[in-house]
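Structure record follows, encoded as structure tokens.
A single protein chain has been omitted; all remaining protein chains appear in their positions.
Coming up: subunit A.
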Amino acid sequence: MRVVVTGMGVVSPIGIGVDQFWSAAVNGVSGIKRITSFDASSRRSQIAGEVADFDPSTFLSQKYIEQTDRFTQLALLAARLALEDAGGLDAYESRRIGVSIGSGMGGFSTFESSALRKFRSQPVPPFTVPRTMANSAAAWIAIRHGFKGMNLTSSTACSSGANAIGAALDLLRAGRADVVVAGGAEACVLPLTINGFEILHALTTTSNDNPAGASRPFAKGRDGFVMGEGAGILILEKEEQARHRGAKIYAELAGYGQACDATHIVMPDMEGQIAAMQEAIRDAGMEPDFIEHINAHATSTPLGDTVETRAIKNLFGARATDIAISATKSMVGHSIGASAAIGSIATIMALHTGIIHPTINLDEADPECDLDYTPNVAQKRSVRTGLCNAFGFGGNNASILFTTLA
């Protein structure tokens, strides 16, 4: 049984909808700007990838805006776009339609604002808990569309979106659903999260005056990631049923691998990354030699990009230099639990269009990062297989493998 992608929806700092997003990505447009959602002028990190044009009132009533956190609103819009792209799911019984969403922080914006009110002895908003809980995005997608099947949430920090898509593959293979709305959403461009990552020295603090040049995966002198936000949603179906209902098919979701470092809560580990990629390839019934494209995790931290490069070189050996690698985060920043869902859409579009989007801000690579990262300019490469990597805090490594159907 093959599982295929029949719809995609994306809400990102470089565009809402796949067409806008992909056109910006191919052209190397940066979505990183100075933070507008709060006054960040006294912060060490004052920039982020925000979804500037996002207005929930264009698709949600005041009542639902009140009841939902921003991460849920981003997810709802991405899901709506993906469902439209898939031509709707009327062909399916509602109990057979699953939802699998990843989010690292859930409704952290609600948590932060409600906590602030509590400290000021102001009444706490009644929807504090239902807006904050990590599964609220998955729940609201179900409520808005009447999807009554399995409803799961993966919260594994930066790899949440990849695990949510992987879990959807497992659900379809196990026969627990006929179609799954899967992806990730995150909205944590917030004072507390920015501060929390700053204190870990994870964010870049040297590019406040040059936001577009701030996120520079694999580049010499990179010094941290840029916070991002957004959502990416895929519609995943069994191939036979998708063909039966006449759906357009973008790609096959062929494999999923996950491995835990079991070493350190925040430091990356090469062995875990290799194991996750290896397992995704094995799960698809393939060999490492088959891999032609990698959408790297590549957050632009000094250690992370080097370790990922080493993991790729270890697993693919001499062939590593032939693989077209690309870092979506160079343009959109790091949207934590949404990042791998957005990266998956970039991977699928690479397979679908034969274009690898560039890794921008890569004029001079770190000598330890010596692979083909598609620097600065998009490349025409007709690739048939693409891995999307996602490595999260908690030593949580996930890799998902998309292929063309040919």
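Rule of thumb we're sticking to: a residue touches a chain if its C-beta (ideal position, glycine included) is under 8 Å from a C-beta of that chain, and two chains touch if they have at least 3 such contacts; residues count from 1.
Here is the rule we go by: contacts and distances are computed from a predicted model.
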Just go with whichever of "4Fe-4S dicluster domain-containing protein", "Acyl carrier protein", "Zinc import ATP-binding protein ZnuC" or "FAD:protein FMN transferase" UniProt uses as the name of the absent chain.
-> "Acyl carrier protein"
Write down which of A:Pro123, A:Gly285 or A:Pro367 is the residue touching the left-out chain.
-> A:Pro123
Which of A:Glu66, A:Asp322 or A:Glu364 touches the chain that is not shown?
-> A:Glu66
Contacts from subunit A to the absent chain lie at residues 61-63, 66-67, 122-123, 125-127
